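Working notes, beginning with the structure itself.
One protein chain is absent from this view; the other protein chains keep their places.
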Amino acid sequence: MLDLLSKVTAASGFTHASGVEVVAAEVGQVTLDLPKKRELLQFSGFFHGGVIAGLADHSAGAAATTTLAPGKVAVTVDLHINYLAPANGEKLTAIAKCVQSGSTLCVVTVTVSTTSGTETSVCAIASVTLRVVDMPRMP
Amino acid sequence: MLDLLSKVTAASGFTHASGVEVVAAEVGQVTLDLPKKRELLQFSGFFHGGVIAGLADHSAGAAATTTLAPGKVAVTVDLHINYLAPANGEKLTAIAKCVQSGSTLCVVTVTVSTTSGTETSVCAIASVTLRVVDMPRMP
Amino acid sequence: MLDLLSKVTAASGFTHASGVEVVAAEVGQVTLDLPKKRELLQFSGFFHGGVIAGLADHSAGAAATTTLAPGKVAVTVDLHINYLAPANGEKLTAIAKCVQSGSTLCVVTVTVSTTSGTETSVCAIASVTLRVVDMPRMP
Partner (left out) sequence: MLDLLSKVTAASGFTHASGVEVVAAEVGQVTLDLPKKRELLQFSGFFHGGVIAGLADHSAGAAATTTLAPGKVAVTVDLHINYLAPANGEKLTAIAKCVQSGSTLCVVTVTVSTTSGTETSVCAIASVTLRVVDMPRMP
């Protein structure tokens, strides 16, 4: 599971270019890291909200997909994210949990935290609705 | 207004690296373009949902900020995005309209479309709540 | 269409008890009214946010269902609502437009306004994701 997720993450332009790292994956829960780099920041030097949303989105898709039968993948229908604090740490960590897994739809909640030295704090929470579709062939 | 927005967009790591282009800006409404490139795609070759959310987020912040007094800037509190269709075109275009501008909060709606050749279709809609804060000094 | 929608609205405990009125219905767009009464208000005397969300929800379901084949109905998967101003008028009016109608999912946007005398102003906007299911037999 970790292998497949790592492969998909590395094969996608955005997650590969961003530098998303798969930390852990089990059925229904996935943890992703994203280390800081200049291309991911907004004008104050914190992680850009769009990058945080992108990490939440990717982790949600991964968490939902781990609950599905082989050959199925979950794609995002809609995403709601609350930004709680500036993401001013050295990396982002998204922990995504699938709270509902159906044959048509999944719902995932995500907590995104940011770590600076030894201090970790939550910077965003998200809820994501996803649809179950046949896995497209990877190009 | 167009100048300031272009400057902020170019000065930010994420929007600069992504290649976001400011097409138009007036009080309460902003149009941004984002041409396709590999680093912005998901594994099927369409624009990644996180990139679309990021463009929506940036355009919302810009549209809200155009309504504010000098020295003030709008930062995203929360964002909700519905993905309506795969973003399979050559570029994304986000049109953001500020539907409420208060001294504390703003609300912006965004329509994101994708263009392939001469055909343009809506691929996502978003609603964004933003908070009015003092403009941070640009690093 | 207007007849069926009026029948469903009157047959449901909540919409019947609230006093929801079907004003107009065509394929993909529905208008509902809800006159003020004490049981619908919060402690300041304005329409309660939950009532506004309920009207938005019901109008979204109606608008989506008008686009479906007979025997199908759209049920809400998730709803996002932004409250823009106190709903301090004599009635609420929800106008719901179906912006996407698929075989599995629909997306509807709703504008809720409040009217006081001759003055009407928008008090909330919502976006709603719905799922297409077989119409349950009405009890």
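Order of writing sets the labels: A, B and C. Residues in every chain begin at 1.
Criterion: a contact is a pair of C-beta atoms (placed from the backbone, for glycine too) under 8 Å apart; a residue touches a chain by one contact, two chains touch by 3 or more.
The structure displayed is predicted, hence computed values, not measured ones.
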item	value
Residue in contact with the excluded chain [from B:His16, B:Lys72, B:Lys97 or B:Arg131]	B:Arg131
Touching residues on subunit B - with respect to the absent chain	77-78, 80, 104-105, 107, 127, 129, 131
For subunit A, residues in touch with the removed chain	80, 82, 84-85, 99-100, 107, 109, 122, 125, 127, 129
Positions on subunit C contacted by the hidden chain, ascending	8, 11-17, 37-45, 48-51, 53-58, 75-83, 136, 138-139
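In this section, only the chains that are shown with their structure count from here on.
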item	value
Chain whose Cα centroid lies at the greatest distance from that of subunit C	A
Residue-number overlap at the subunit A/subunit B interface, same or different (half cut)	same
Distance between chain centroids, defined by C-alpha means - subunit B, subunit C (Å)	29
Computed distance of Cα centres, subunit C from subunit A, in Å	33
Intercentroid distance (Cα basis), subunit B paired with subunit A, Å	20
Residues of subunit C whose C-beta touches two or more other chains	80, 107, 127, 129
